[in-house]
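A single protein chain has been omitted from the complex, and every remaining protein chain is retained in its original position.
Let's look at chain A:
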Amino acid sequence: MTTATFSMQRIDPYSPPAEHLRLQQEAPVSQVPWRNDTTIWAVTRHADVRTVLGDARFSSDRSLPGHPTFAGYTSASKLKNLIEMDPPEHTQQRVRVMGEFTVKKIAAMRPRIEQIVEETIDAMLASGTEADLVEALSLPVPSVVIAELLGVPFEDHSLFQENSAAFVEADATPEQRMAAMGALKEYIGGLVADRIERPGDDILSRQLAAGAPPEELTALGFLLLIAGHETTANMISLCVATLIDKPELLQQLRENPALLPGAVEELLRYFTIAEVGGLRLATADLEVGGVLIPAGDAVFALCNTANRDAEVFPEPNTIDFTRGARNHVAFGFGPHQCLGQNLARLELEIVLEAVIRRIPTLRFAGTFDDISFKEWGPNYGVYRLPVAW
């Protein structure tokens, strides 16, 4: 095949790839060239994306032959984790853990997360008048939150944080990434073993008490880390960069802090960073948007483009904090919809409130154009965000 692979590159930092938007207009369910001379069905409309992600016959099981993978993405483990499973295996494991992430339990974490954010901003402000926001704020906050959820002892936080950061470092070689990943998995495995001996007040101990096998728990712990750390960090950076770049939006939040939850929701829709979650394999002949997708074909439900579907979101390219749209698919849809979404919302709301209140002079140390975006990444975000105050 001579055609170039379907590109995931986001050339405009504020927009899905132009080709994806064109497909949404002209051929919303269509076969496009994919990696290694294969093809994949690109699904671009909001309703069709919900159809694919809501139907487990579009399989998430990455061990199935022909299951698509994203460039630069390798499966986290030989041991399957939740996002790589189908029902009933997926349902059993998700049901066991989902009680940890209820709206109420997450809301109860607010005071502690506020404290973490205040301390992180204290340290950033004490360090001088310039910083890389990614390193100083975006990565540390979710790292500490997830470390505490997993019950990582305080003395191990720096080891945990350094390896988590190394895993997503821009300049890291694949070997360095693998090494950081290996160290984290080994660490979480050790933590699980330790909790078998000495149970504490944390997810791992409670899951063990509920009968979760230790090796399954290591995979779960690692998934919670990768799903809850870099994604949240990316959203923090993108939100702050947007508010600096578009002062009229920042002004709205200054004048009316009650807009914050709506702003978080709208920015989640607008950036839809975790596109990698939309890869599936059809396990039956299935119709999507009037097109028959044969069994065995790879499918990519493009959530970012779906979230710009003008039939669902009027003026989809405008950031509107009063839009009030809860039906976006930034956290996916169907049985795999993000388990930690309410934690992500809470962290984002707390961080943005604190940044606006405490650093009124925050600005880019360079310009918006100097920001290096993860334009090819499995998760969209920024590598570095040099800021001054």
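One rule holds for everything that comes next: contacts are C-beta pairs under 8 Å (C-beta built on N, C-alpha and C of every residue); 3 or more make two chains touch, one makes a residue touch a chain; residues count from 1.
Please note the rule applied: contacts and distances are computed from a predicted model.
Peer 1: The complex has one chain missing from view, so what does its UniProt entry call it, picking from "ABC transporter permease", "Xanthine dehydrogenase family protein subunit M", "RNA polymerase sigma-H factor" or "Ferredoxin"?
Peer 2: Cross-referencing UniProt, the chain left out corresponds to "Ferredoxin".
Peer 1: Among A:Q9, A:T38, A:S63 or A:T91, single out the residue that touches the unshown chain.
Peer 2: A:T91
Peer 1: Among A:S63, A:T102, A:T129 or A:Q251, exactly one should touch the missing chain; which is it?
Peer 2: Considering all chains, including the one not shown, the answer is A:T102.
Peer 1: Taking the full complex into account, find the residue in A:S158, A:Q176 or A:Q337 that is in contact with the omitted chain.
Peer 2: Of all options in A:S158, A:Q176 or A:Q337, contact with the hidden chain holds for A:Q337.
Peer 1: On chain A, where is the contact patch with the chain that was removed from view?
Peer 2: 54, 91, 94-95, 98-104, 106, 326-327, 331-335, 337-339, 341-342, 345
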